[in-house]
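Complex shown without one protein chain; remaining protein chains in place.
To keep things simple, chains are lettered A and B as they appear, and every chain counts its residues starting from 1.
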Amino acid sequence: MLLLRQGRVVCPSTGVDRVLDVRVLDGQIAEIGVDLAAGDARVVDCAGYALLPAFVDLVADLADPGTTWREDLRSGSLAAAAGGFATVLASPATDPVVDSGAIAQGLVDASHDLPGARVQRVGALTVGLLGQELTEMGSMLAAGCVAIGDGGRTVSDAAMLHNALSYARPFGGVVLLRPGQRALEARGCMHEGQTSVQLGLRGIPAAAEEIGIAMVIALVRATKARVHLTHVTTAVGAELLARAKDAGLSLTASVPARSLVLSDTAVSDSGYDSVTRLLPPLRPEQDRLAVCAAVVSGVIDSVCSDHTPWTRVEKELEFERAQPGAVGLETAFSATFTALDGDLPRVARALAVSPAAVLGRTARIVVGDVADLALVDPGFQGPCAPPVQSRSSNEPLVGHALRGRVLATVVSGRLIAAI
Amino acid sequence: MLGKDLLGLRRLGVEEITEILDTAAHFRAVSERRIKKVPTLRGRTVVTLFFENSTRTRMSFDLAAKRLSADTLGFSASTSSTKKGETLMDTARNIDAMKPDAIIIRHPCSGAPHMLARAFPWTVINAGDGINEHPSQALLDMLTMRDHLGDLAGRTVAIVGDVYHSRVARSNIFGLRKLGASVVLAGPGTMCRPELEQLGVRVRHRIDDVLEEADVVMMLRIQRERLEPGAMSTAREYSRFYGLDLARLRQARPGILVMHPGPINRGVELSPEVADGSQSVIMEQVTNGVAVRMALLYLLLGGDPLPAGADHAVA
Partner (left out) sequence: MEAWRAMTARDLDRTVRRLADEITERLGDADDFVLIGIVTGGAHLAQRLADAVARTEGHRPQVGTLDITLYRDDLYTGLEKPTLGVSSIPFELAGRHVVLVDDVLFTGRTVRAALDELMDFGRPARVQLAVLVDRGHRELPIAADFVGRTLGTGKLDRVMVSLREDGSDHDGVQIMRFEAPDSPDAGAH
């Protein structure tokens, strides 16, 4: 039994935004009110802090099974909880790839009873993530996978994607797609533009993402599949998305939290440090600002962690040889809060309400709902600290001035301190 | 004053570039003596760490170090453990354990020298990284231009060819712009992209578009290994629009300098008569290369705080 006292309760779904006490009992929210009696509950003084519905992450690579030196279910679950997430979707990009009903069943069963956030599985869209053959989507969803997608890999072949979306639609699961164009992305290692020209690094044209988004929009229109675009990071991409939504297309999208605060000059500032190598790459300032605006306007409804842990083995290499990606579970809230200028209802919507809706769920602070809560300190300011719970430390935000931090996460009524 | 390393010309100031060129001019004299060696860097160890084949740059650095009495040690990727999967950082840690004073590195990845410079205390000299920079080549090019033209401010240098993938071109652009020269580029659309204008240069197309105004024309080598497939048409078409031959040279300013970083693809970017002609300063470039590299080693290594006991001033 838990009594969260005097926190600012921010629940965009119900419109509540005021200081209240919240009682948690048997994994559920039991009572919300003013001056609730403590009884024998454990009291957490939340005065000065805020209580948000706990976050839901649609995009995270937890590396388990296969490359557990980078991350494992336990460390990934703890890292997610340290970042305010109660639910994290694990990418199918594991070894073996989650691309059959049997593999999915085994992994769903193995993902219970974790010490932090609950981990749920995404089943692959194409066998081996190779973009050539359809997976057993139906069996994977039946086994407990909550979405279908190829993780960070992009399906560039239009005919293949058309088939995959057509096949996925009747099963009902949402399809997570990273928009991109493989051949163009293979050509470079950072955003092609002023900074890449200055640094002499081969560039990936923004066209790669734009083509990917345009293709997905056309195919969603054709197949009526339920699609969520992960990683929308360009101004033109956000504009394409806005136009598609205006035209009545049902399509949701997310952006990695770090892309809201970092731009491609991080590559030059770091002196070619591979920690800044990402896919999609960091974008110029004008794209960053456009994407922030798109999150504010709701065109991009969700923010994800895009957690991609790599250790020294994969990162202590020449920039163009290092694996792209960065961790992000433990910093997603601070980055989002900073980028959205401290607007807590908007942060709650982007990190909790909208991603939950993508999965057909709610994220609310309402009596009777599962007690998934994030306790945050909106007054905190300081340089971003290195990750603590993740097994990897490839975090380009370290040292960056950020606002706000997560103090604790409640997962099904269980309180997990973050600091 | 130069810092610990020479990674490129992008971040160097006019004073530093001028200091290097002035010093190099002095070092040319050493190579003309009967005993072409001075004891300046006696007891210092210079390692050349080349992950790409290059005979001339490596020889030039090697000779420069030897003429300054440094001990030199060569490390080739083809004969070393990198073939067995050792990472650059692990290779560097091994070399570090042998206590070098400077490492001269050539590497196919842009930014590789920067990575070593950040991680280790010794001097790092970039001898070419990916498509990024080749500062010593640009410095010797600028020294050669200065020999013939004097002050480079207000001069126009045309760079023709695959500028996008050329570290020589990029270092020259950074350096020449700092010295006040104007740079104009010509080349195929895949190699001379408009975004290069962000480096403060003008981008044109055919060689005929730039030849008339140029005091210097620098012809780049076509490096098919750096081009992605489909980025170039035939050599014949290349030569027709971007190659330099005698007929074209006649339309240029009298006294125009023809430069090439070598090795030349004769008949593609440069016709043999032009390469060996009176306007060509290609061999001077090679001579100046040794002097520039001696100057770099002297300026970067010559003044380090070092061993206890060497505390006497000369009077």
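Following the convention adopted for this analysis, a residue touches a chain if its C-beta (ideal position, glycine included) is under 8 Å from a C-beta of that chain, and two chains touch if they have at least 3 such contacts.
Since the structure is predicted, the reported quantities are computational estimates derived from the model, not experimental observations.
Among the displayed chains, contact with the absent chain in the complete complex occurs for B.
From the options B:I35, B:A97 or B:A247, the residue with contact to the chain not on display is B:I35.
Touching the missing chain, out of B:H26, B:R93, B:H148 or B:R266, is residue B:H26. Summarising the interface, subunit B meets the missing chain with residues 1, 23, 26-27, 29-30, 33-35, 37-40, 68, 298-299, 302-307, 310-315.
To be clear about the criterion, only the chains that are shown with their structure count from here on.
Across the interface of their complex, subunit A is touched by residues 10, 87-89, 107, 109-112, 114-115, 117-118, 129-133, 167, 170, 195-196, 198-199, 228 of subunit B.
Across the complex, subunit A meets subunit B through its residues 187, 192-194, 197-202, 271-273, 316-321.
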